[in-house]
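Note that one protein chain of the assembly has been removed; the remaining protein chains are unaltered in position.
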Amino acid sequence: MVEHRAQPVRLGRGFWMVTALLAVLGAAGIVFWYVFPLEQYLPAAIVTARQVDTLFRFMAATGTALYVFVLGYLVYFALAFRVRASDPPDAIGLQIHDNPKLEFWWAIIPVLFVILLSVVSVRIWYEIMLEPENGIVVQAIGHQFDFTFRYPQINGEISDEMHLPVNVPVTLNLTSSDVIHSFWVPAMRLKNDTVPGLVTTIRFTPRLTGRYQIICTQFCGVLHSQMNKQVLVVEDKTAFNAWYRGMQIKNAHVSNALPAAGGGAISLAGGSAPAGQTLFQQKCSACHAIGPFDQRIVGPGLKGVLHDPAHPNLVNGDPATPADVAKILQTGYTGSIGTMPNATTNGLSTQDIANLVAYLETLK
Amino acid sequence: MHVDPAILERTGAIAGGLIVGIVAIYALYKDWATPGVENHVFKLMLLLLGIGAVLAILAGAGVLGNFPTA
Amino acid sequence: MSTQAAQLTHGGGIADHIHPEPQGFVRRYVFSIDHKIIGIQYIITAWVFFILAGLLAETIRTQLLNANGGFVSPETYNEVYSIHGSAMVWLVVIPMLTGGFGNLIFPLQIGARDVAFPWLNMLSFWIFPVAGLMLFSSFLMGAPTAGWTEYPPVSLQGAPGTSMWAAAIFLVGVSSTLTGINFVVTLLKMRAPGMTFTRMPLFVWGQFATAPLLMIATTALAAALAALFMERVFGVPFYDPTKGGSPVLWQHMFWFYSHPAVYIMILPAFGIISEVLPTFSRKPIFGYKLIAFSSAAIALAGFMVWAHHMFTSGLAPYLQLPFMILTFAIGVPTGIKIFSWTATLWGGKIHLTTAMLFAIGFIALFTCGGITGIFLAAVPYDLDVHGTYFVVAHFHYVLVGGSLMGIFAGMYYWFPKMSGRLLNETLGKIHFWTFFVGFNGTFLPMHWLGVEGMPRWVATYDPQFEFWNRFASVSSYVMGIAILVFFVNVVWSVRNGKKAGPNPWGGRTLEWMIPSPPHYYNFKQIPTVYGLPYDFSHPLPYKGLEDELTDTPPVAAGAH
Partner (left out) sequence: MAVASVTHAGAGEPPADRLYAETRELRLQGFLLFLISDCVLFSSFIFAYLYLRNSGQGWPPPGIKHLDVAFAAWNSVLLFGSGATMHYALENWKHGNFIKYMWMLIFTIILGAGFLGGQGYEYTHLIFGEHVSWWGSGIFGASFFTLTGMHGFHVFVGVCYLTVLLMQSAAGVYTGEKYFGITAGTLYWHFVDVIWVVLFSIFYLI
């Protein structure tokens, strides 16, 4: 192959003209993506949405520039070097096998680009992950085929609209009562799956008041297409508080899917914690971890269920009382966070319940 | 007299494990120099077999896997 | 063992052994053990399934003509796209590229008389149509509805057909695994004398990178499917969270296969392109070694990035970053390939035949799909567009604009080796241009549909998206017409096409040195190889091919 090295490999004038043209087009593409008014088409409802847009502009611009060059050269070469009628039938092209310098550079440039892109993405990833934790805690539960929402101090589940105050950090706990759904608000540029038996958390801070659509983007059954009716309402503090109080009053009578205790309240006196612990190991620990609420097996973790005020309550805004727990143990529970069999199914005597409650008291 | 079957099993495991382990290691030592793909595979397998025997001995001796039976 | 030692040499071994030619129609054309016949069987079967799955695709687009659907019921619609996806992946692209073109071409290109295990080859072919029929028969008992990924728990609620689906895909997996084993052994052991790894044609390299993926990754999927089947049929809990199972487990096992599967579907197409480009540019491929090794690198890296499909699945955040960066990294070898192909055109004497047009179209469309792939690999942006039409657009650019264009290029390029005739070039050019226009019309708008908020898997959608959906649907009909032209071309050319002769394109790889279609024994005498095939200014680097085009009987024919 030595004799081919001798061959003159010269880039003609046409090549440089085309290169210049492509450079202009590529630059135009870059400019286009940076002036394109994305937010006119899709408002950036939360703070990090704008960072995601920045990332998008960056990738779109570089991608367009790269694509313009590949496509341009492709077409230009295909036309400029096509066989002419004048060529002899056995005409062959320049016998170039490779060009180490060229290959080195076009291996290095993508590497550099990848490093740059990684840096940019990681920085924005951090901004999304490190949204503040303080602020309002809301739970969104996916069902076939809608989302419901739970707020502290509001009984029951709100199923039509999700209200949030503007400029207040939100911690959104996502879970599902049946299959995997995905909670997506295009205006937030943010989504996460709602997985049954798992609580995933996303944090964000609304920055624009308005009404935004909530869409399920994970196939969840025959009416998946319909699972986009809910609306996220971002409104100012006063309006939000008004709505919040309204809901508290409206739902005051809602029983939180907790049926009235059959056969009157159970006397929790004389419950023995050690006995309860053994019982818990046998009967409960298959579904409940002795860990924080988020540590799901089937049901939620029960550490500090009767003490920790920050424990996402089983029932409503108020921290669960021993009586609540006793009721649930007796009558079972059916609701957004799953299903728990009642005392007869679990084979629990009233004394067992008393023991279990006594044990749960000790979980601080 | 009555003997707990577990004792028999454990002794059997230890004794058998010793035999198998020694045999495996000896075979490995003998075949060490043999060339060819499948012989290399055989040697690897013999090594793992020896490890298995050791595990069996340890299990039999109650060093490994002695859980409180619920 | 050294590369040299892995090859055959002459003197009483396989290289000189010729099976007696099978007699009778059944032994020759139905239960044939000849890799060429099996390859053609694969290709024909895959095209039949392609027609069915394509009709399903047109059903999908027709449903989406109107924002409120109305062409079929939502249930039917979900079944339709699930089977469309599964069939296109497992019954069309993978069998066509590996079992089909792989069987047909690469034993010829490495100078072998057949694959290592001809009977196994026949077996793995005959599993494939059976599995295909099972897959489509799931319509009769209520097909799966959860898309080709069939995430539990929703797939646990699915119709009985879902179990049938799992069984069918399991069988296809068995078939691919056997093919993979067969190809690996053939490639390691049956290369002609002198055919070292660095002299192998690039299509062979494509197969060489693909076969291990077929062999290893597919088995992982088999396990996942077996578990799904057992859970659905016998109630064995693996994925059901109410019984302590984990839905995310399926996603791990599924994507550990299905990401390598993406490379199974594209690497052989890379190989086809890398054969077509030098032949029609009359020019060596640019950077042979880079292209060859980057294929291997992509195949290897394919095993380490599966979780980038699961960024929104509740994956631990600290796991997201490594998978994101590794996925970016795969862009590098891919980019190198694209640059090398483009550079191959420079300074060539380019014959713009249909195959060449498809090859160039491949580069154009695949590059677009690759770039949007980088978009999706970036976690923050994936958290936005995951599960939307942006994803649909991305993988159709890769699988239709990439794999299918490659398949078309291969069909036009190697049709002589199947039939001895050429496909009609005029029809071919019509086919290319209508397909190219229709394709972009269909899938380009999906990018912004997804970004603006249209989710996947929907039978009805927000009216604001109606215009672009109608545009896409109409364009998809144009694509349909293009495919029709192609089939007309094939059917017509098999009978009336121009006789090709051994080497119509001036190709230099071994398959062009022998008559088209080749004899059942491929080579009268196994040639000896002295160099890369792509040096157009050099004499051919083969010895022992003198008699191929004469009517002398093969050396040692009938021996043993």
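Assorted remarks:
Going in written order, the chains are labelled A, B and C, and every chain counts its residues from 1.
In this section, a residue touches a chain if its C-beta (ideal position, glycine included) is under 8 Å from a C-beta of that chain, and two chains touch if they have at least 3 such contacts.
Bear in mind the structure is a predicted one, so any value in this text is a computation, not a measurement.
Contact with the chain that does not appear here is found for just one residue of C:V184, C:I430 or C:I526, C:V184.
Summary of contacts with the chain left out: across C:P20, C:G244 or C:P463, the touching residue is C:G244. For the options C:T219, C:N440, C:N503 or C:S537, the residue in contact with the chain missing from this view is C:T219.
Among A:Q153, A:N241, A:Q281 or A:T362, only A:Q281 touches the chain that is left out of the view. Chain C residues in contact with the hidden partner, per the touch definition given at the top, are 1-2, 4-9, 11-14, 17, 116-117, 120, 177, 180-182, 184-185, 188-190, 215-216, 218-220, 222-224, 227, 230-231, 234-238, 243-246, 249, 252-253, 256, 560. For chain B, the residues touching the chain absent from view are 5-6, 9-10, 12-13, 16-17, 19-20, 23-24, 27, 35-38, 41-42, 45-46, 48-49, 51-53, 55-56, 58-60, 64-70.
One rule holds in what follows: only the chains that are shown with their structure count from here on.
In this assembly, the C-alpha centroid of chain B lies 46 Å from the C-alpha centroid of chain C.
None of the residues of chain B touches two or more other chains. On the side of chain A, the complex with chain C involves touching residues 1, 4, 9, 41-42, 48, 51-52, 55-56, 59-60, 63, 66-67, 70-71, 73-74, 77-78, 81-83, 87, 91-99, 102-103, 106-107, 110-111, 114, 117-118, 121-122, 124-125, 128-129, 178-180, 182, 184, 186, 189-193, 195-198, 200, 213, 215-226, 228, 286, 297-298, 338-339. The part of chain C that touches chain A in the complex is made up of residues 69, 74-75, 78, 145-147, 151-154, 157, 241-244, 246-248, 281-284, 286-290, 312-314, 317, 320-321, 324-325, 328-329, 331-332, 335-336, 338-340, 342-343, 345-352, 360, 363-364, 367-368, 371-372, 374-375, 378-381, 383-384, 386-388, 451-453, 455-462, 535-537.
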